[in-house]
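One protein chain is absent from this view; the other protein chains keep their places.
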Amino acid sequence: MKKIEAIIKPFKLEEVKDALAEIGVTGMTVSEVKGFGRQKGHTEIYRGSEYTVDFLPKIKIELVVPDKTTDQAVAAITKASKTGKIGDGKIFVLPVDSAVRIRTDETGEEAL
Amino acid sequence: MKKIEAIIKPFKLEEVKDALAEIGVTGMTVSEVKGFGRQKGHTEIYRGSEYTVDFLPKIKIELVVPDKTTDQAVAAITKASKTGKIGDGKIFVLPVDSAVRIRTDETGEEAL
Amino acid sequence: MKKIEAIIKPFKLEEVKDALAEIGVTGMTVSEVKGFGRQKGHTEIYRGSEYTVDFLPKIKIELVVPDKTTDQAVAAITKASKTGKIGDGKIFVLPVDSAVRIRTDETGEEAL
Amino acid sequence: MKRLIRYALIGAFALAPFALQVASAADPAAEAASAVTAVIEAAAPAEAPAFTDLEGFAGSPGYATFTANNIWMMLSAGLVFIMHLGFASVESGLTRSKNTVNILFKNTLIPCIGLLTYAICGFNLMYPGGDFAGKWFGFAGFGVSVGADPASQVANLTSAYNAGYTYWTDFLFQGMFAATAATIVSGAVAERVKLGTFLIFSTIFVAVCYPITGMWKWGGGWLQALDTPFYDFAGSTLVHSVGGWGALAGVIVLGPRLGKFVGGRVKPIPGHSMPLAVIGVFLLWLGWFGFNGGSVLSADPALTSLTLMTTCLAAAAGGVGAAVTSWILLKKPDLSMALNGILAGLVGITAGADQMSAMSASLIGLIAGVIVVVSVIFFDKIKIDDPVGAISVHLVCGIWGTLAVGIFGNLAGTAQIISQLKGIVSIGVFTFAFALVLFLVLNAVMGLRVSPEEETEGLDLGEHGMEAYPDFTTVSPH
Amino acid sequence: MKRLIRYALIGAFALAPFALQVASAADPAAEAASAVTAVIEAAAPAEAPAFTDLEGFAGSPGYATFTANNIWMMLSAGLVFIMHLGFASVESGLTRSKNTVNILFKNTLIPCIGLLTYAICGFNLMYPGGDFAGKWFGFAGFGVSVGADPASQVANLTSAYNAGYTYWTDFLFQGMFAATAATIVSGAVAERVKLGTFLIFSTIFVAVCYPITGMWKWGGGWLQALDTPFYDFAGSTLVHSVGGWGALAGVIVLGPRLGKFVGGRVKPIPGHSMPLAVIGVFLLWLGWFGFNGGSVLSADPALTSLTLMTTCLAAAAGGVGAAVTSWILLKKPDLSMALNGILAGLVGITAGADQMSAMSASLIGLIAGVIVVVSVIFFDKIKIDDPVGAISVHLVCGIWGTLAVGIFGNLAGTAQIISQLKGIVSIGVFTFAFALVLFLVLNAVMGLRVSPEEETEGLDLGEHGMEAYPDFTTVSPH
Partner (left out) sequence: MKRLIRYALIGAFALAPFALQVASAADPAAEAASAVTAVIEAAAPAEAPAFTDLEGFAGSPGYATFTANNIWMMLSAGLVFIMHLGFASVESGLTRSKNTVNILFKNTLIPCIGLLTYAICGFNLMYPGGDFAGKWFGFAGFGVSVGADPASQVANLTSAYNAGYTYWTDFLFQGMFAATAATIVSGAVAERVKLGTFLIFSTIFVAVCYPITGMWKWGGGWLQALDTPFYDFAGSTLVHSVGGWGALAGVIVLGPRLGKFVGGRVKPIPGHSMPLAVIGVFLLWLGWFGFNGGSVLSADPALTSLTLMTTCLAAAAGGVGAAVTSWILLKKPDLSMALNGILAGLVGITAGADQMSAMSASLIGLIAGVIVVVSVIFFDKIKIDDPVGAISVHLVCGIWGTLAVGIFGNLAGTAQIISQLKGIVSIGVFTFAFALVLFLVLNAVMGLRVSPEEETEGLDLGEHGMEAYPDFTTVSPH
């Protein structure tokens, strides 16, 4: 099993979710994060003073998939979330030792 | 060392925390996430139009534990967070290379 | 490649970001989390009853770095985020299998 | 099926005005004139030339004073109206964000329902007219109207009706008042009561229960006819305690919110927005300018200005009293207690606002501020779960304020204390019994409390399928 | 360059009062007195002793009544003023947090711009004076002033000007009114309209378009001169429909928000704060005490109290009507619909608030409450994207309320219905055409809609570089 962590632009979430659903991914966990990277933040002004907001809103998607689905899932996310403009984000793949479905005590790929 | 990531139902947090404390876990990090899975979202209505909220609020607990405690911790979480109803969540275990306690520069299992 | 996860005190974020930028880290992802650890929560009172808030606000920084930069990055974070007082937080290092830059389809260390 | 009944019931109130019969031209409310009429009457001297139409009245010497009086009373109606926004804000501010839509919905509909039912029957139950003087019950027929012919319009729209206001102003002012009693209940039963059931309760409560006891005193009923008449200037008992008794009955039938009392310990459930709570309390204080100031029933300069002064000093002293008490008892100054203290001071002064000196008013308010803190803690101790402190503020301080009329000010004395106790007890027993039976019946028929799942998830999703703050990340349910 | 023009234009309005010419002492607004003047005139009897200076007037018998009337009208101006906060709250509550600063900015500046332009030209366009009676257009010159000499001050600051108020009170009350029409537009075009362009639209709309059609009726123009005069007591058509037509034109030119209609389906975009929406609606209701109550143009006790009663019953019935309708149609009671229902009831009663019985008022409100729910769903169906329901509330229910004058109450009758239709259609055609052309021209010259990137990211960052809630974690843009 692998854990895929994708940092994407927020308005791409729906498309990515649909793309993953299409290839049979049935579960994922999403959170709001702030990203710092090549895409520069924007300048805001408040009461006469400028300041830079370095951290931009991003969405992090985490999903654990069977080894064999990994590449397909990464490809699906890449395709669905690409705009070609700076700040599109990253996908990281991490090894997973084990998984449990709390409701049933199933473990391993059964649990996903 | 292993990293345990548990996605649970929000109102189970207190119980899980207590269960982990009981087996001697002294630290953990918690965040609010949205989950997509077999448990279907609910339908909301706003001004005459329905829409489905696919993502349900969940809590993610992250904790790094010594290898030998891993199974015990996973078991404790499973037990405390189970309701038996769909959407109870998942536990994933990931390998960890190293850990540092910032305050003391301690590393390895000392740092946990 | 390694993934570094650092849990730090919120007001240290700026300094850690600058320290990482100095050693050439160009990307990272940040989120708000709640920490439970040796540092005890505070007691709040509401309408005559006390209650303990166990979970304290922390910031989680996630960054994926090339193997060779890992130690340097961990050291930079440790230095910048240390106050010496309880609750300074932890740094965990996890193995990463692969990385993709969504915009360009670059993979591996190129993608960071 | 149940749902259908619910619609039918709610719909009925909106449609009922069709069925209104023209109320008799006889003035049902004029008899309610309080002890303060001497001065007012002087302002519209008996020897005023009779007038036969509105134009004639407009040319008469008393017209200017009457116009001024009526302005004051219309504005008082507007000020009491804004108290409903105050209640909506306080109650939603002091509860959790997952129940906010639900609370706002209740507090939005209650004044709507309250006004409509008051038009249908409440007004004529509460002010049935002189025929029912000294009685326990009276009714002047359904509907509100000034009549079509000039004579009845003169009777109802000039100082012939009342020195202080027209029939319509009277209705509006009293109607805005009425709904406040039901709103008080809503805060106490918040975060667990079923919406439909609660709306039916409120409708019956405001349409029937509140006007009946209101009639006992303000409608010229038996409490007014006591040798030493029961005194309740603007409703410490008639409005606030009535709401408070309803709240108490509701909380007893409902039980506490999940997670409030765990393992014998009180677990506070903090409200989700202190700014909302503050907005609410200030609006309530402002509204009290009309609640008490309008209860003079004219713009009489001496009495209205006295009343506003006592009202504001009592509020201020209540705020300081509660802040200091909470600071001492709880080590830290609790904002929600200071806010409750202001309301406590206001409720406390309400029964005797026109009878007190600056000194007495401050003292009544100060004591109310202390009482409310102790009371909130006490009700938590005995496991009565009242999310916003409505019972402490409105019931307990309503009783305190009613008693205070016998202790301080112009009316102080043993006979008065006894009359005050008669009023407190009789109205308390009637209202509490009425509310309790009604809650129990509704509980049996259609259920009063939402399911534990819905309560955990929040009533906003369960009852409305909406979120109050869909853009914001909220923390997990406590 | 474009930017420069924008500054120049906006700046001009603030500076223009320098260029004001003294308005003729002749009373431009007095002629606008409505059908209700009989009673008012009686209050200031014709045989009142002439006075030559303000002191003389202060000693005259009519002074007290005039003072009371003027108090009522000044307070009405204040109540209409607070409607602007109501609009700001409703509109920001029913839209997303990423556009909140933008909406608040618009709603803050519109009353400012509205008042200033009304001083410069609006007032004198709307009330050009008796010379233009029965006409389609008139203008009494730039600026507002009572003149420097005692005679013109007596003419303008006493009952010689109007039985109900001074020249300044008149200006202020009407000026507060004027800006509401522009504010109505702002809600409908929210979340995608360019700030600068919209402010220019609003300025021209409130300075020119609104006063012209206002003059047709209230300024003594041709609609007032019909055999059966068009009747619009407080502006169901003259204010609300006018705003609604502007809103409709704007929405048509702009198109829907990104993500609202996807693949032929309606995707709701929930507002970000229900408490804000509730605060707004209650403040609007309160403001309507002045909007309708002040439209009596004096404190006449019979008429003002009648008006407030009909206003409040219609609001209450509108709220109940919309709540029940949404409960039945949509299975769950929708708070935002109940809120729209209250506003619908208020808009609906506005045209005939002084002509209805309690029963008719309740019915008009109830029907408005039903209409507004159906209308909101209908506009979504035809892909007119109106984030806050402004078109349904103000245009549709404005039309309904105007028609209702011919159906219910004292004026009901076929001739009246025909006159009402004349008013509705003529004002509708003029306003819609004016607004459409203006929006199209502005669109061509400086662009009306922000870029899709800006719309996605939010107008707060794009137009202002600010966030409304920088401390809070907000969920990702929908």
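When the chains are written out, they are named A, B, C, D and E in that same order, and each has its own residue count from 1.
In the analysis below, a contact is a pair of C-beta atoms (placed from the backbone, for glycine too) under 8 Å apart; a residue touches a chain by one contact, two chains touch by 3 or more.
The structure presented is a predicted model; accordingly, all values stated were derived computationally and were not measured.
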Touch partners, limited to displayed chains, of the chain removed from view: A, C, D, E
Residue touching the undisplayed chain, where the options are D:Ala338, D:Cys397 or D:Leu459: D:Ala338
Residue among D:Gln224, D:Ser295, D:Ser362 or D:Ser375 touching the omitted chain: D:Ser362
Absent-chain contact - pick from D:Lys106, D:Lys194, D:Lys217 or D:His272: D:His272
On chain A, residues whose C-beta touches the chain left out of the figure: 44-51
Absent-chain interface as seen on chain E, which is shown: 7, 10-11, 13-15, 17-18, 20, 54-56, 58-59, 63-68, 70-71, 74-75, 77-78, 81-82, 84-85, 88-89, 92, 100-101, 104-105, 107-109, 111-116, 119, 143-146, 153, 157-158, 165-169, 171-172, 175-176, 195, 273, 276, 279, 463-473
Hidden partner chain, residues of chain D it touches: 38-40, 42-43, 45, 64-65, 68-69, 71-72, 75, 79, 96-98, 270-275, 278-279, 281-283, 285-286, 289, 293, 299-302, 304-306, 308-309, 312-313, 315-317, 319-321, 323-324, 327-328, 332-336, 338-339, 342, 357-359, 362-363, 366, 469, 472-475
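What we mean here is this: only the chains that are shown with their structure count from here on.
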Common touching chains of chain E and chain C: A, B, D
Graph distance between chain B and chain E, where chains that touch are linked: 1
Type of chain D:chain E copy interface by residue overlap (half), same or different: different
Chain centre separation in whole Å, for chain E relative to chain D (CA means): 32
Between chain C and chain B, distance of the C-alpha-averaged centres to the nearest whole Å: 18
Residues of chain B engaged with two or more neighbouring chains: 31-32, 44-46, 94-95
Residues of chain E engaged with two or more neighbouring chains: 270, 331-332, 334, 336, 473, 475
Set of all touching chain pairs, with the criterion as stated earlier: A-B, A-C, A-E, B-C, B-D, B-E, C-D, D-E
